Structures are given as structure tokens and as C-alpha cells.
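Here the complex is missing one protein chain, while the rest keep their positions.
Up next is chain A:
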Amino acid sequence: MNNPFQKITTADELIRHFHDGMTLMYGGFGGVGSPPTIIEAILQSGIKDLTLIGNDTGFPHIGIGQIVSQGRVRRITTSHIGSNPIAGQLMTDGKMDVEFCPQGILAERIRAGGMGIPAILSDIGMDNEIVTAGKQTCTIGKQEYLVEPALTAEISIIYAKKADSYGNLIYDKSARNTNPLCAMAGDITIAEVEEIVPLGSLHPDEIITPGVFVDYIIPSEGVNWKWAWE
């Protein structure tokens, strides 16, 4: 494959960017749309004490859940851990800090991070201590809102259906979910893709994530877990 922007590489090449204690953002919803090949490389690398940001903790053997289940995560900002009992246990045991955030607000905080906006104002869950803990409020007119800080990460790992060699991306059905948002919020964004196509072969109108946001592209080796429904 022609590689004029030097973005196309392998997970092994990229693992040097990962380190203990780093902040990592991941795309996916219940493991659907999480990048299996990068997650496998992270598992193999043995890095730990991670701060994660993502929709949920998958299942113990699916998606990011595998990293969580190995106790490699010190802190996570997420909306749901209910499908991964090990995550619940780690939280209860005080081994993993969990910041719960309403799902759409979490996505919007990630989007804000990607858009260079410092925070958003929200009226979701304002009467709920779990949502409001440690957060400022702000009054506009007569209405009080919660200040929800934007989220960014040292590295974002995402999954897409196709990339061209510039990293322009299109996604696959419901595997899109948080991926276009995480794509914009990483200092470094790594896109794992099903197919890499030549420049010019994606219709410009169908591109969801412009390659401007994508630093590296790696070919996916496919899902190496069994889905809950299988």
C-alpha cells in the first residue's frame, strides 16, 4: 500500500507510544466498535496504572473489558460497568476509581475535548450526587447548570470500517458509536480499520472523520473474542 503520509503502520510499531500511568481513550459500546488488534497489543505490552475514558467497560473477555479485568486500570471515566462484574469488584475493592457520567454527556465531553472546547454545561442528573460530585455549577439567567469538563487523552484508540492513506474514515453501522468523538479527542489518534483504500477512493461526502484527526492507521486482525450472543 502506498503510504504517502506515513500513517499506515502496525500495532507493534506503535506500542512504544504507550506507557504506565497514561491516559487512554477508546471507542466502542459494549465492545462493538472497540479496536481488537490494538487492545491485544496493549494487553501484550503489560502497561498498567492506566486512566481510561470510554463509554463502558465491555464484558470481562470483550473489548476494553480485557484490560480492565486484568487490573491494569487505576481510574476510569465511563457511563456503565454493569456488563463487567470484574470492573464492579475492582471498584468495590478500591482498586479502580470510577467516575460515572451520564452516557450522552460523557460523549459530549469527549466531543468537546476533540473540538477544543474546555467544558460543556449540562442539566442532566443535577439532583444526583454521583453525577454532581466534585463538579462546579454555573448560573445562566435563572437556570443552574453543571459544568462538565471536556475530556482528552494522550492516545485515542478507535475502530473504523475503511481508511484511506490520509486517515479519512468511514464507520460500520452501530460500530460508529463513540469512535468519531474519540477520534478527535486524542493527542495521538490510532485508527484500527477493516480495510485501507487508496487516496481518492472514499467519496468525500461520505467521510465521517477527516484524516486531519488521525495520526496512525493500522489494519485490523479482527475480533478475537466471542460475543455474548454467540
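Criterion: a residue touches a chain if its C-beta (ideal position, glycine included) is under 8 Å from a C-beta of that chain, and two chains touch if they have at least 3 such contacts; residues count from 1.
Here is the rule we use: contacts and distances are computed from a predicted model.
Visitor: The complex has one chain missing from view, so what does its UniProt entry call it, picking from "Acetate CoA/acetoacetate CoA-transferase beta subunit", "WD40 repeat domain-containing protein", "Oxidoreductase" or "TonB-dependent receptor"?
Guide: "Acetate CoA/acetoacetate CoA-transferase beta subunit"
Visitor: In the full complex, which of A:21, A:46 or A:104 touches the chain missing from this view?
Guide: Only one of A:21, A:46 or A:104 touches the chain omitted from view, namely A:104.
Visitor: Hey, which chain A residues sit against the chain that's not shown?
Guide: Missing-chain contacts on chain A: residues 29-33, 55-56, 59, 78-83, 85, 88-89, 91-92, 98, 100, 102-105, 107-108, 111, 123-125, 127-128, 130-131, 171-181, 208, 223, 227-229.
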